[in-house]
Every structure is written in structure tokens, then in C-alpha cells.
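I'd like to ask some things about the structure below.
A single protein chain has been omitted; all remaining protein chains appear in their positions.
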Amino acid sequence: MPPYNFSTLTVEISPAGVAHVQLNRPKALNAFSNQMWEDIHACFSQMKTDSDVRCAVVSGSGRIFTAGLDLKDAVQNPTFSGKHDESADVARKGYYHRFHIHHWQDCLSAMERCDKPVIAAVHNACFGAGVDFITGCDIRLATEDAYFCVKEVDIGMAADVGTLQRLPKVVGNDSWVREVCYTARQVPAKEALAVGLISGVYKTKEEMVKAALVMAETIASKSPVAVVSTKHLLNHARDHTVQEGLEYTALWNALAHNSKDMGVAMMASLQKQKATFPKL
Amino acid sequence: MPPYNFSTLTVEISPAGVAHVQLNRPKALNAFSNQMWEDIHACFSQMKTDSDVRCAVVSGSGRIFTAGLDLKDAVQNPTFSGKHDESADVARKGYYHRFHIHHWQDCLSAMERCDKPVIAAVHNACFGAGVDFITGCDIRLATEDAYFCVKEVDIGMAADVGTLQRLPKVVGNDSWVREVCYTARQVPAKEALAVGLISGVYKTKEEMVKAALVMAETIASKSPVAVVSTKHLLNHARDHTVQEGLEYTALWNALAHNSKDMGVAMMASLQKQKATFPKL
Amino acid sequence: MPPYNFSTLTVEISPAGVAHVQLNRPKALNAFSNQMWEDIHACFSQMKTDSDVRCAVVSGSGRIFTAGLDLKDAVQNPTFSGKHDESADVARKGYYHRFHIHHWQDCLSAMERCDKPVIAAVHNACFGAGVDFITGCDIRLATEDAYFCVKEVDIGMAADVGTLQRLPKVVGNDSWVREVCYTARQVPAKEALAVGLISGVYKTKEEMVKAALVMAETIASKSPVAVVSTKHLLNHARDHTVQEGLEYTALWNALAHNSKDMGVAMMASLQKQKATFPKL
Amino acid sequence: MPPYNFSTLTVEISPAGVAHVQLNRPKALNAFSNQMWEDIHACFSQMKTDSDVRCAVVSGSGRIFTAGLDLKDAVQNPTFSGKHDESADVARKGYYHRFHIHHWQDCLSAMERCDKPVIAAVHNACFGAGVDFITGCDIRLATEDAYFCVKEVDIGMAADVGTLQRLPKVVGNDSWVREVCYTARQVPAKEALAVGLISGVYKTKEEMVKAALVMAETIASKSPVAVVSTKHLLNHARDHTVQEGLEYTALWNALAHNSKDMGVAMMASLQKQKATFPKL
Amino acid sequence: MPPYNFSTLTVEISPAGVAHVQLNRPKALNAFSNQMWEDIHACFSQMKTDSDVRCAVVSGSGRIFTAGLDLKDAVQNPTFSGKHDESADVARKGYYHRFHIHHWQDCLSAMERCDKPVIAAVHNACFGAGVDFITGCDIRLATEDAYFCVKEVDIGMAADVGTLQRLPKVVGNDSWVREVCYTARQVPAKEALAVGLISGVYKTKEEMVKAALVMAETIASKSPVAVVSTKHLLNHARDHTVQEGLEYTALWNALAHNSKDMGVAMMASLQKQKATFPKL
Partner (left out) sequence: MPPYNFSTLTVEISPAGVAHVQLNRPKALNAFSNQMWEDIHACFSQMKTDSDVRCAVVSGSGRIFTAGLDLKDAVQNPTFSGKHDESADVARKGYYHRFHIHHWQDCLSAMERCDKPVIAAVHNACFGAGVDFITGCDIRLATEDAYFCVKEVDIGMAADVGTLQRLPKVVGNDSWVREVCYTARQVPAKEALAVGLISGVYKTKEEMVKAALVMAETIASKSPVAVVSTKHLLNHARDHTVQEGLEYTALWNALAHNSKDMGVAMMASLQKQKATFPKL
């Protein structure tokens, strides 16, 4: 495995297997630059097969979590509207522009595909692409001063890198989801907790990050076979009928039950000791 | 566009593009008569391609929001049990009766298909077909004295114009959904807010309608391309996997990004002015 | 209909049509033994076509609701890892082990398939397979001292008899769902109520069971055609698009509207009397 | 029922219940004009609930079956590129243009939705929109001199009113389907028969139309409940898994088996007479 | 395993693992009696986990393959129209009648679920339920004098135990499928071969059965892990997108590749010997 060296992210991996990923463009308010999309993709794609990582926490460095898309940088991306020169017609440009949107969607879906749980720890502002980002995470925590905004309608477009697909599936209040998507209203942490966008609120950023890391360590201490299976099967379940999910699960566990981990867990339980599971 | 003249609905369209639709059978407690189904269908089908409408609010005139189906009127509908005379067999009658149910379903789905957000503002009672109706809206607000009732089991039938399909997808508490669908229990506004059936409660009908209209004006002030895209994509997302939703969104925006609205929004932002978007 | 005689369950059926099913292995903390899976399957499969049962309540006898899987008993089940002797290879064993998981899934899905509403009444602990069990019920109530735990990761495996499929669909807070599935954290009743896992909390087990039975009697007093239709259509809706659910519903009711129950309900309403519906 | 008076179609309905629909723009080679799309929609929508129609045959008057889209007429359609004036941006025009394509698709799907079988009888040329049209029919017959052409790529576009969706599902040779869709090659009747695009070839137009009418009369002599059920269920099956199709079929027949037709058929069989079924 | 003793079927299992199942009601022309549905279900459900069976051939004893449903016997089945007495209303009867249709569908689907390939060998007539039956098999062979008939419309109903779901998916000529389903026309073997309903035609029943048994022996000589996997994955593929099928296959083989059979095959190949695979 190469080191996790990214210009827009810092990554620290603890011996317990917890990766702390920080959005690291504090001067630019952690806005999503062209490079940051690539770094997110590279980071979580590598974690997928990195046995040393069992769980990840994502937080933002500096004053806010993220201001959303770095629009100035985005429009300079030559692939933004396709590879074509200005003379190409709309159909040709659109054909390539679609690839560009796919690519950014894929950068965030890398978190979902990596099978290791990802905990988002949000302080202060989380705008636009930031909401696309955190809805692609598994668990969302925030500080009391945090606020969230599905900002896209304010720049004349529909959110297109995940919010419209995932927000209604992570929050059980469709009336609220639609209101915030149509109005771009800023949502404070307290309201986000009440509707279920986040599942924990903390006084300070320090407390929140610490809580996130403790939660991540707990997860990292479990059988990695059990944890990645659980994430993979929850994602499968979301997109299938209950019956299809059950059938896929039965096949999955017919394989996964061949791990040593069930024996390890039982032995530890008998010996009243903490189980230690081999890496995956 | 013809004027919005309906015997069971009143429609006022503000210059800002907000349509205020009122259920207008106060003497009949806004019960869903045969004509009202047709009027709802006609009203929202027309709004779909009416550039002057960007967002709609639906409220009820008179004492209550709606008493639900006007059963007396319904049974006089010659298409209710199909076009057949009494001598037709059950299979033949049922073949046509199915069309009748489809038609009423379709009347409510017209709100969903119109792509402009619809805000339901409920005061006092909302019974039976009223719940089918409001779950087909985007956003639901209510007064403190409002109460909701999935009444159908009490008249010996399962709800069949939308409640059973949409209620579980707009509310994130399946245990509650099933309880109210099996028991026909009346649910007060406070409880409806707690489970997420509604996303706002107001003291009086006046306050609520005003708040709904203000929210609608906010939505109407946004790029209409962005708003209809957002509604269309949220509805698509609900019925597809995350991956399919993302792919459809990429194609949608490869077209929608050709609007002038992103430029308008950016220019307004640079000039610290309010953006004004052309009609759609 | 044979009597409901099961070694691990007690079943009492009231004249009103309410079946009270009790998990009845109090000495084993109502852990799911090999026999209990079979008994659950047999019990609810029989109720499906038992006209005397219109609604069911499930509670646990003894100190706790259930400790989850009876692991000791499970590993003695000759079909647990397939029918093969020890010399069979992993592919062969896995092929049969998959059938075993399917079978246990199917035992719980029998509650879903039986079309009569099932109310879970949980006191004290509900662990592991217990969560798979109650998410397969329609309505979940609990005592103040109840606590829930998706225990499977702690024994080195992903939950595979329903929790990962159903929990995210009965609770509208995905962040919370994932946290409890990855950490095996114990969730108290108050929290379970807040996120929507349960829809009612009661001081004591007696109060809760009484409330559950009263609710079940209310349901049992409704038209059985309406109630089973409602359950069947809600389950169908969960697994289909809104449009497909509507079409299936129209067909269903084109048949179901031929019941006598709508007439019975209307006549009772006119006569200001309580309707009494024939058995289904 | 109003008479079937259309400017682009002639419709004759026999006492046996066979509707003979002829594309009737011979001077324009039966090209699909704006009016013809509307007439097709109106004709088959009416047949859906017309008890006097049990089966339909479609043929073309004049020299050829159809030359495909009447491009000159199409571009004059004000809704062709949306309702907008020339100054509207591409996103706005495209939003409405999509409705236009939907509408034409819907005109052809009216044949599918009408539930009465439709037999296409093709002589000579069947080009472009003609292939979209005939793949929306149930049965396809042709004369020896017939030839087919998926013409759209030759006018710089992908076929968008049905061919790309239906052709691969009515023909079991995907290699051939793709070849003819990419190359716009003309396919003679003999080849169309070999790959299964058509299921019968006849020497002359007269022979073919006669054979089609005889086949239609045979179908019209069967139980109309059985025939419309069969068409409806075949269309459902195409778009669902086998298991879902079976479940829908069981529900459908639980209703349809209440027809008198099974008794009529059995009685006729016992009496060795031809059964006569009441209209649907 | 109990012996395969059925009153309507004879079963012979060869040492090579080929089960020859014969429909054995020659006096009743192998019509599907109430008992025969049960026997088919029991026979193939048992074969699913019977290591001694690797492939099955089904033929008919006596003059014809099958005359289809034994209607006289069927109507005497107390569950045919539900368990209810004559006084029950149509909704109540229909609710139970649906279970009856499900059950018969399930009897035939047992062949699909058993994962061992089933070869149908058809001589002379194959009518109605016989077509439902053979489309649930994997491979279809016939004699020159065989003929097939989707007979259901002639008795006033739509086929409801599989033909409408499976026939269009096993035959690549939808025009032909619909013609034979709407007309109940008898199809000779030669035509059945041309459209792909069958994949082999033989002069006599003896030749055909011998060829079927030889083919079955060939299949039985292959790795049983490879063969059941292939059948299971082909059935899965039919009901899913290509991408979903690929993902399921990858998971399946991540388990199945742990069989000894790949090593056995390679070793035999190196030694130029015939591989012998252990039972599954």
C-alpha cells in the first residue's frame, strides 16, 4: 500500500485500524476543488483493500466543515463540459458532460463501495457538495453550531452528486427533505438531529471528533468480516426488495461463516476475555 | 392557457408564480365528489405546462380540510363499478372497476407529475381520501388543531388511491404507519409532527396559510429549472436504486445545465443582487 | 384447524379473534432454539388461513423478551452447516448451509406472509435474533425498561435473518441504524421510541400487554377483508415503485370490493351501530 | 361510443368483433403525420373500453404499409421542440421536447394498453416509425415483398418511440437486432421471418389481410375475458420477474375466474357445440 | 431419503445420477389431477437435496405426454375455490382461491428451484397445463408427431401456472408466442423446433427418450457443483439486469470455487482421464 499522501486530505491511521481523514483546504473553507474529488476517490478506493483500515472518520480542518463546491476551480476543469472545443454542439458536449457528472458521483460512491464504515463529523457549515458527501457516509455526527444547506437550487441547478438520491433514504421525513431541497434553507444541528439527518450532537468540535474516534475504535474492535459484511448487506438491502436482500444475505453468509471470527468470538466469550480478530 | 375555473376548487395565481388552490366544497366539508377528482386532475395537469405557476399551495375552505371521500356521490358515478349493467358477471365488472380506481389514483398522481412543488396546508380534519391526497403533495404543514385519519378500514376496504403506497415512504416510523392504517385512529397534529407526516405546525389557519405562501414564494423565486429538476429527480430516486438514480440524474443535468440560470445565479451572486430567473 | 400446541410458544385465541402468542422458554431466556424457529413458522403459517384469528400479539414469558439465538442449540442442528459430513468441501457445505439460513429467514417471514397484523410487545432485553423477529412484526411496543441490541457483530457475523433488510425500512434514521448495527450498542426504550423503532412505551409489562391486546381487539373488530388487504398492500408497496403499488392495489380492490363488508359498514353507520363483519 | 371517424385511419368493425384499421394516407405513403399520431391514440384508447371490439388488424392502404415519420409535417408541430419561442435556452426547450417524445411514445403504447390483441399486416415498405408501430402490436404478418427498415440512424437520431425497447424483446437474435439498428439496412420478409420479427408470410396483400382477419376472428370467438387477460398478463410478464408475474397472475385470475365464460366453455364442450361468450 | 413412491409418477434413478420421471396416469392421458400436482411438488423438492440425483428426464407414459389439466378432478378439490362454503362472498372466496393458484404455480416452480437440470421429452400431445409444465423445465425435446397447445383460452381463462410468464422467455419469437396463446392453435413439432420451443426432434418416442437419457448422463458426469451453479445462475440472470447477475455470480463463485472439482478436473485433464466428481 502506498502512503495516503493527498494535497487536499490528511489521513492518519491508528494502530487500532481507525483512519482519520480530514478535509484539508482550510483557507478555501474545504471547498471541493477538482483535486479534492480525485483525492476522495483515491483515498477510499485504497482503503477498500487496505487491511490496516477497519473504520474511518471524516472531519474538516479549519473554521468550517465545507463550503461545498469550489465553483471557480470547477469551471476551469477541462472535462467539466466535456473534452470538446467551444464549437461542438450541445448534444456532443452533453454526451461528455454526463461522464463528468458520473465521475464526481463515483468519487463519493467510493466511500460506499469501500465497505468499511465511514463516520462524518461535521462542525459549523456543511453546504452543497458537503451534503452530497455526508449522505454518502454511514453515520453523521455534528456540533451544536453546525448547519446544513442543500444549496444547489441557489446556483440554478439540481443537486447531482448524491443528495437527491440518498437524503430521502437516510432521513424519515420526506416533507422536510423536500422543503430543504426546494428552498436551500439552512438547517441547524438541533433540527438535523430531530429529523434524523444526524444521530448525535456535541458541544465542541473536539468533543465530537473524540466521540467519533471512540465510536470508530469500537467498530474497529469487532470482527472485520462481520463489519464489512454488515455494511455491504445494508447497502444491498436499500436497493432491493426484502426477499432479494434475504436471499443475497444467505449466499453471502454461506461464504462469510467460514471465517475464524465466530470461533474467536465464542472462545473469548467463554474465557470472559476481549476477542481479537485477524485483519481482513 | 384557459382560466382555472373549477366548481370544486378555487385557484389564485400570484405574480410571483404561486398558485393557491383551495378545496372549495365547504358545505360538503370538502369531501371528494366525482367532480372534485376531475378538477384536481385538470388543475394540476394544466399547471404542469403553465409557465406562470412555479409552486402551489393547497388548503381547504370552510371548517375542515376535508372529510374524505363523498361516498354518496361516488356510488352514483356510473363508472364506479364499471360501465356494465347489473347483469354483468363479477369478472367483467371488476375489469372495468379497476379502471375506475386507476383513474382516481391518476387524479392524485397529477400533483406528482406536474413537477412543480405542492405544499399541503391542513387545518382541522383530514380524513380518508384526504390522506391519500396530502401524501401525494411534496410538503405538509398543519394547524395545531389538525388531525389525520386513514379512515378506509372503517368503511370495510383498504385505502386504494395512494396512502398505502406513499405514507410509508414519507414517514420514517413503520410501526406507527401500520398502527394508524389498521386502526383508523385519529392522529393529532403534534403526533403527526413527531413522526414526520408533517414538517411544521402553526397556531391558526391564517398563520399556516401565510407561512405556506411565504415558503411557496421562496421556492418560486428560485430557478424554475432547478426546482422542477429537483422534484422530478426526488420522485425518480424514490422508485429506483441509488445507482440508477445517479445515472438518470447525470443525464438529466447534462441537458439541464444548458439553462441560463446558472449564469444568472452566479452573476447575481457577484453583484450581490437577487437573481431573477426566466419562466420555464 | 389443529390446536396451537407448541413446546416453545403458548397461544391463546380470544373470541374477538386476537391471538396472544408468548415466547415460552423462560428458563432459557426465550432464546431461539431449533424448535422455536419451527414453532414460529408453524404457528403463523396456520394463522394465515385460520378464520378465527384476525390479529396477533407476541410477548415473552419470564424475565426478558428474548436473549436472541440459542447458540448452543443451533450448532447441534444437523442442518446448520448442511447435511454433509465433515469431509465435504466448503463449496458443498456452503451450498447446503445457504438453505439453512433461508429456512430460518422463512420462519420469520411467515409472520409477514400471514396477512394478519402482528404486534410485538417487548419487555426488558431483546437481543440479536429478537431484533430480526420484531422487525418482521407490524407494530412494536415496549416497556420503559426495554432495551434492544443488534448483537450479531459481537459473535463475528452479520445479522442474516432479517434485521439488515427490515430495520432500515422500519426506522427513518439511517445514521442510527448503521451505528447500532456496527457497534452492537444496547438501545434503551426511550431512544427506540425517538428513532421510531417502537411506537409506544409503557410503564410495566402488564400495562404494555394490555395496551397491545386492546389495540389488537380494535383491529380485530374491523373488516377482516380490509385489514388483511391493508397489510398485504403495505408489504407490496415497500418492495415496489409507487406506480406499481398503485396498479397492484387497483387489481386487488377490484376483487376485494366484492366483499359484503362495505355494505355492512355503511348500514352500521346509518344505524349508528357498531358493525360486525363476517370472518375471513 | 362515438363512431371511429379519423382523417388518417379507416376503421371497420365486423359483427364478430374484429376491427380492421387501415393507415389511410396513401398519397403520403401512410407517413406518420401529426394527425396520425393523435388518431392512433384516439382509436386504440376508445377500443380499450369498446365491448364491440375483441381483436384488431392493422394494414396500410395504397402502395406501401408506411414510409415512417412525415418529417415535414413533424417539424411544423408547435409542440415538437416544446412550446417555447426560439429565444428559450436549450434546457427549457428540452424540458418540453421530452414531453413531445413521451406523447408520441404514448400514442403507440395505446395499442399495448388496449388489452385487445392487435395484428399488424405489412405489405411492401415498413420504415422508421413503422417499425416502432408494429413492434407495439401483438402479432406481425407480412407479404413476400415486404421489407423493414429501422431508418432512424439515417436521419441522425436514435429511434425513440419504441423500436429500441421492443424490437429486442420480440426478436430472439440480438446480433441481428443491433446490426439492423446500427446500419438501417433494409430487411426482406424472408429474413424477418427467419429471425422472428414476423410469424407468417403471404404471397399477396389480399391473402395476408384475409389471413389476418381470419386469425382475428378466431381470437374474437374466444372468451373475451380470457383473451384480454392473456394479453395483459403477457405484457406484465415481459416487464417483471417470473415470480412477480406468477403472483400478479394469481391475483388476476382470482378475480377473472368469476366470469361466466368457464362455465359457458365447459357446457359447450359437453354439448359438442361452439361456445358463445358475452361481450366484455 | 424416502423412496420416490408416487401414485401419479414413476421415478427411476440410475447409478449415474439420472432420474427418469414418468407422468404415469396413462388411462387419464396423464392429465394433471390434484394428486399429480402434489406429487410433482414432492418429487422435485426431494431431488433438490438428494445427492444421488444430478439430472432429471421427464416423459409421459402411454399414448400422449399429457392432456393438460384434469378439470373434473380439479373442481372437486375443496381448496380450488378456497376453503369457504358457498355462502361466502366473492372477495372472501377470491382471497383463498388466490392461494390455490399460488400453490399449483409453486408445484411447477419446484422443478426450477431444485437446481438440477430437468429435460422434458414430449411425445404426441402436450396440452394446457402440459405447456406450463415443460416451460418450467430446462431443456425440451420432442418426437416428430408431437404437438403443443396453449389450451387455456378455450376453457375461458388465461393460463395461470407459468406459460404466460415463461413461454416468452424461452422462445425468441414474440409474435408467435402471442398467436398461439390467443388462438389455442395446435403447434406441430417442426414448428416448435423452428421457433425454439424445443431444441431437438426425434423420430420415435424410444429414440427421443434414449437421447434425453444420454444427454442427462452427460450432464450427470460433470461436476455437480458446476452444473447446479449454472442452473441457479441462469435462473437468476433471467430475472435481473446483466450487472446484477454479474455481481451475484461473483459472490456465488467466491464460494463455489472452494470445491474440489476444479482440481479434480485439472488433474484428470493432465492425466488424460475422465474426471469423476464427488456427489453434492
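General remarks:
Labels A, B, C, D and E are assigned to the chains in the order they are written; within every chain, residues are numbered from 1.
Just so it is clear, a contact is a pair of C-beta atoms (placed from the backbone, for glycine too) under 8 Å apart; a residue touches a chain by one contact, two chains touch by 3 or more.
In this text, all values refer to a predicted model and were calculated from it rather than measured experimentally.
Every shown chain touched by the omitted chain in the complete complex is listed here: A, B, D, E.
Of D:Ala16, D:Leu164 or D:Met266, it is D:Leu164 that touches the chain left out of the display. If you put the hidden chain back, the residue from D:Ser109, D:Asn124, D:Ser199 or D:Thr230 that touches it is D:Ser109.
Only one of E:Ala91, E:Ala110, E:Val131 or E:Val227 touches the absent chain when the whole complex is considered: E:Val227.
Touching the chain that is not shown, out of D:Arg25, D:Arg54 or D:His97: D:His97 (per the contact rule at the top). In the full complex, chain D touches the hidden chain at residues 71, 81, 90, 94-95, 97-98, 101-102, 105, 109, 112, 152-162, 164-166, 168-169, 171-179, 181-185, 195-196, 238-240.
Listed here are the chain A residues that touch the chain not shown: 49, 83, 88-92, 94-96, 99, 225, 228, 255-261, 278, 280. Although one chain is not displayed, chain E still touches it through residues 55, 117, 138-140, 169-173, 196-199, 215, 218-219, 222-223, 225-227, 229-231, 233-234, 237-238, 241-243, 245-247, 249-259, 261-266, 269, 275, 277.
FYI, only the chains that are shown with their structure count from here on.
Comparing chain pairs A-B and A-E by the number of C-beta pairs in contact, the larger count belongs to A-B. In the contact between chain B and chain C, the residue numbers used by both copies make up under half of all numbers at that interface. Note: centroid distance chain C to chain E, computed from Cα atoms, is 35 Å.
Touching two or more other chains at once are residues 90, 94-95, 255 of chain E.
Taken pairwise by the contact criterion, the protein chains fit none of the simple patterns, being neither a path, a ring, a star nor fully connected. Chain pairs recorded as touching, per the definition above, are A-B, A-C, A-E, B-C, B-D, C-D, C-E, D-E.
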